[in-house]
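With one protein chain withheld, the remaining protein chains of the complex are depicted in position.
Chain nomenclature is as follows: A and B, assigned in order of appearance, with residue numbering initiated at 1 for each chain independently.
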Amino acid sequence: MTIETKAIRTREEGGVMVATLASSPLNLMGPEIIRDLVTLIPYLREKANDIRVVVFDSAAPDFFSAHVDMAQLAATRDELDKHGPGTRFTDLYHDISTLPQVTIATIAGRVGGAGSEFALSCDMRFASRERATFLQMEVGVGLIPGAGGIQHLPRLMGRGRALEVMLSADDYDADLAERYGWINRALPDAELQPFVDRLARRIATFPPAAITTVKRRVDAYMLPDRDEMGEDIRLFRNLASQPVTQARLAELFAKGMQTDGPLERSIPAAVLELAEHAQ
Amino acid sequence: MTIETKAIRTREEGGVMVATLASSPLNLMGPEIIRDLVTLIPYLREKANDIRVVVFDSAAPDFFSAHVDMAQLAATRDELDKHGPGTRFTDLYHDISTLPQVTIATIAGRVGGAGSEFALSCDMRFASRERATFLQMEVGVGLIPGAGGIQHLPRLMGRGRALEVMLSADDYDADLAERYGWINRALPDAELQPFVDRLARRIATFPPAAITTVKRRVDAYMLPDRDEMGEDIRLFRNLASQPVTQARLAELFAKGMQTDGPLERSIPAAVLELAEHAQ
Partner (left out) sequence: MTIETKAIRTREEGGVMVATLASSPLNLMGPEIIRDLVTLIPYLREKANDIRVVVFDSAAPDFFSAHVDMAQLAATRDELDKHGPGTRFTDLYHDISTLPQVTIATIAGRVGGAGSEFALSCDMRFASRERATFLQMEVGVGLIPGAGGIQHLPRLMGRGRALEVMLSADDYDADLAERYGWINRALPDAELQPFVDRLARRIATFPPAAITTVKRRVDAYMLPDRDEMGEDIRLFRNLASQPVTQARLAELFAKGMQTDGPLERSIPAAVLELAEHAQ
C-alpha cells in the first residue's frame, strides 16, 4: 500500500511518519489538506503495525495552519464525503484522535481556528516558545469553534480559561498556552524539533498493543463525544449563514484574509476594528 | 427598564456593565448583596442585547468579598425567596453562570468562602498579584464550601489541589491561585484594571449569538449541575447546626469576625487557634 498526497508531504522512518502540512502559505483547512487527510487516515489504519507515531508539522514558515478555508466550504464538504457519505468535519478530526498511532503536533508558527482544532485532535502538542501563536478567532466574526475546540479546550484548561480563550478571540503565545494547558509544553525553538524527534522515535519502539490500550482506555472517558462535536459543527454552519457573520467575513476578505499578508498575522486587531453590523 | 441597587453599584458603557460590590468593608454575601443580585439577574436577562459583558469588582480596599454573612442567614433566605420561592443560594449562583452576558470577576483583595464561590460562578477570574488572597475557610469551622466550591474547584484544578484548598482552610496568594487554575491569571496590580477593561470592551463588540452559543455548549457538560450544588448547600446547612460548628463560629464572632479588624485578615491563623470543641 502506498500513499499519494500533495498538500501533506509524508516521509516514514523507523516507525515514525512525519506528515508536513504543505499547503503554503497558510495551510488553510480546505479541500487540499482535507483530501489528503481523507487519504491518510485509512492508510495509517492499514499500516498500524509499521507506523507507530505520526508527527504533524508545517512547511510554511509562519503558519502551522491559519484556519478553515472559508471560501471553499462546499469543496471541502465534497472531499469529506469521500471519507464516507455525510462525513462531518468533526468526524474527520475524531478519526484523527482515534488512530492506532500516537499523533503529535509540532507547532512553530501561527495556529488558529480549525487549524488549532486539528492540533487539539492530536494526542500531544509541542510548540516553539518564540514562534508559535494560538488563536480561536471564531467568536470575533460571529462563529464558534465548531471543529472540536468547544469540546477539547474546557477539558484541557477548565471552564474559565477555555471561555476566555474562545470569547476573547485573541492571540495567546506559547508560554501562556503552556500555562493554560492548551499545549503539553513550550520549548525553545532550537530544541523543539529534536525533542519531538526523540520522543516520537522513543514511542515507536514500544509494543503497540500497550499504546493502543492506553489510548483506548483514556479515550473511553476523556475524548469528546463524536455527536457532541457534530452538534458544534452544525451550530457553526447555522451561524455562518447569519448576516452579521457574512458581513464580518466579507470585510475581512476585503482586507486580505486568506492571503499571505498582514491581515492573517493580526486577526485579533482586525476583528476588533470590524464595524458594528446590524445584529 | 432601570435598575435600582445599593450594595452593588452599576454603571454601563459600550455594552459593558461594571458591577461594583459596595457593601463595605467586607462585602459579605448577605441580604444586601443578595437582594441586589436578585434585582440584577432579571435586569441582565432583559438587557441581553445591550449589555454583553458584566465585570464584578469591589469598592472595598481590602476585600472582594470576605464570605457569607453567617449572622444573617435567615434574612438572606428571605431575599432569595424573592428570586423565586425556595431559591437556594446555589440556584442564584447557578443563574449567574448561565447569564447571557460574559461575566468577569476582577479580584484585588481578599476573597473567601461564598465570596470566592461567587467568583467561581463567573465565567472568568483575574486577580491582582500583590493584593488578592484566596481562601475557602469553611472546613476550619466545621462547614463545607456549599455554594459551588465543591463542584467548581475540582473541575478547575483537579482532585488533589481542590482537596488541598478546601481541607487546608488556608490563604492562597494570586500566583499560587493561578498555578492551581483557581483564576485565569494573576496580573500586576497596576495592569489588572486596564487588562480587564480592554478584554470586556473587546468581547462586547462581538456578535452575541456566537457568545451565548459558546457558553451554552461549554456549560452543557462543564457547568456544575444545579441539583448537585443544591445538595452541597443542604449539607452546609446541616453542618451549620452542629454544636461544634456553632461553637467555633461563636468563638470567631467573639474575636471580631464580620468586623473590619484583624480577625478577617487572618482567618487561617484564627481557625487553627480555635479550642478543640467536643465533636
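Keep this in mind: a contact is a pair of C-beta atoms (placed from the backbone, for glycine too) under 8 Å apart; a residue touches a chain by one contact, two chains touch by 3 or more.
Here the structure is a predicted model, which is why all the values come from computation and not from measurement.
Undergrad: Using the document's definition of touch, tell me which of A:Val38, A:Met70 or A:Val102 contacts the absent chain.
TA: A:Val102
Undergrad: Of B:Leu92, B:Ala108, B:Ile144 or B:Ile203, which sits in contact with the chain we cannot see?
TA: Reading the full complex, the residue touching the unseen chain is B:Ile144.
Undergrad: Spell out the interface residues on chain B facing the chain that's missing from view.
TA: Touching the chain left out of view, chain B contributes residues 138-145, 150, 154, 157-164, 166-170, 179, 228, 231-232, 235, 239, 242, 244-245, 248, 271-272, 274, 276, 279.
Undergrad: What residue numbers in chain A mark contact with the hidden partner chain?
TA: Interface with the chain not displayed, on the chain A side: 49, 102, 122-125, 152, 155-157, 178, 181, 183-184, 199, 202-203, 205-211, 213-215, 217-223.
Just so we're on the same page, only the chains that are shown with their structure count from here on.
Undergrad: Distance from the CA centroid of chain A to that of chain B, rounded to the nearest Å?
TA: Inter-chain centre distance comes to 36 Å.
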